[in-house]
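Only one protein chain is missing from this complex, and each of the others stays in its spot.
Order of writing sets the chain letters: A, B and C. Residues in each chain are counted from 1.
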């Protein structure tokens, strides 16, 4: 944040990958980040950087705050339901890889400790929840993150209690319509095979967000799963996507890597 | 099941590790296992094999149906809250290793496919939920399982919406009292360090169920986490524990391996 | 092999990825593959598919036998030394991932067994040695392969006992000259940092063969290390490279993926 003024003197447009400008309401910073925001006047100059939600604003934006990785996966999974007022209580369980912790060495990232871990990283109070609440407009969303054996990748498993009864067919229709023209969102839902639902491992290096869902026939719960590469659609890839929009370049430029299989 | 009559002719006591006799109500079999139970009269002869819940019955039992691995982790995590009538809606997210799938080869277990997977194994309709509902007495429990990169181990992350307001101190008291004398249940909850909450990897080969919890200060949610080795406390180890009780041998006999670190 | 005649009736040029036509001498088949070659007359119609060794022949070839993955890594590591007559006895230790075993399920590839394995796959008698001997022209080459926890990738560690004394500088010069213009061979040799020598993990999906070496100051041994992705430079990628040459397309077409980091 200290260098923002220096950057904006030389850069016409900026995509900020930190969490410094993601929240619109300055009051959210003390609550979620345990410190007041030092430059609250800047918050309104930023657009929140998920193109699927704010494409037009991003096109016109001078400053974009690229979304958090967990928030991106969660918001894309849930937006179709919340936009139609269909979602009640939601519990989100994110499984995340070690690259989410950044490249700073720590005892927690030491390979003999981190290898094979299933570490309850943030059962409550995860900061990305602030972004999720802001974008989806509900406070009945509950979020936990667990670090697992993986370097890149996020799987968000979102348990949604529906306010209206929806069939699987309804859900298909809803998600297909919502993401019909999106270049980086795919609905992944198969009845057989190994890859029936979104799988982060085959997205390593790609900018896709894969979304699937399964309707619990016995309750009003639907489980929506979304997978991304946290370093691509969850960070640098999404930043490039925003950059492309801001500069009127085709949105998928430099983001055409489809991922590897097997991996 | 075909060989049960042969077995009981020669064995005075039997611990069955399959799911054949876990459910008391024969009607649950068509619902969860998609077939009627062929010997419903036998169900009442079995005791459900979680010693922490049915110790006295197991001591006197001729037949014990060892509990499912995911059910064991979930039931031990939640029993203290349900026994006091404190738990409302619950969402359980289990992270499981590949040994849960058994030793039969399949394309899904082929190393190049299974390695690094974060596979939504059973977002809804998991059969172990039948046992969980039976033991906890609530149908407002919602269960998903995700297969992750791990051979042994289960972490059950249980999001509980409390019916009464409880502080972390209340929860400490509740869990400590409930499991005070249990040889294989430990409360794991630290403020610092790498192993703040239950971690399945360090339980490989051990019969412990480690339980931790975190109270969300902003909502009525508490996250209860429990870890086991699915092949020990989730299968053979718990069966030995039951066997010890059934034969009046000290309960911890042959179950004293504490686990490895690092691993 | 059964379908080769059918294929060649419809295809003008063929790149065969099997081992059926890699060896020029029909007598090598009974020795290494335990069966006589059913169509020995075809062997002379094939060019061995490592472009760095047979570029001109591949350009003119109708049929190319794409090289084995371990053979590719080993031959590229050692060719500069053998072409100058500098290499005496060689011991090659290959570390390989599970995708080398193909996509057929087996107890050996079952995740709980294969995960974390350090399996001495073929301490002696590995079939790829036949190709290596053929291409390098020495029988004093000794080869072992060990399967490790990895899906894609090969690291070949080649211990070469030199026939002449060479300094590290001599070796730099030799390798640099030999591979100067090669688009897919890189010399990787750093004094500091994490990636001092070839590392297969960062080559996943790429067609590079990275080669490094370290001179033992106390003996006449030099250790030459080479890394490839066995499914790219060791299989499909090299086949595409051959295909490009055969069709006079720029050699790197469709092979420009640089790999991921971290991974």
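Some points to look at:
Simple rule for what comes next: a residue touches a chain if its C-beta (ideal position, glycine included) is under 8 Å from a C-beta of that chain, and two chains touch if they have at least 3 such contacts.
Everything numeric in this text was worked out from a predicted model, so none of it was measured.
Shown chains touched by the undisplayed chain in the intact complex: A, B, C.
Among the residues C:57, C:93 or C:182, only C:93 touches the chain that is left out of the figure. In the full complex, chain B makes contact with the omitted chain through residues 99, 103, 151-152, 204-205, 231, 257, 260, 262-263.
Across the interface with the omitted chain, chain A contributes residues 97-99, 103, 105-107, 109-112, 114-116, 149, 151.
Take chain C: the residues that touch the chain left off the picture are 89, 91, 93, 95, 107-108, 112-113, 115-120, 123-125, 142, 144, 146, 148-150, 153, 155, 157, 159, 194, 196-201, 212, 214-219, 221, 223, 225, 227, 262-263.
One rule holds in what follows: only the chains that are shown with their structure count from here on.
Measuring from the averaged C-alpha position of chain B to that of chain C gives a distance of 48 Å.
Taking each chain's centre as the average of its CA atoms, chain A and chain C sit 40 Å apart.
Computed from the mean C-alpha positions, the centre of chain A lies at a distance of 32 Å from the centre of chain B.
Annotation for chain B: residues 107, 112, 115-116, 149 touch two or more other chains.
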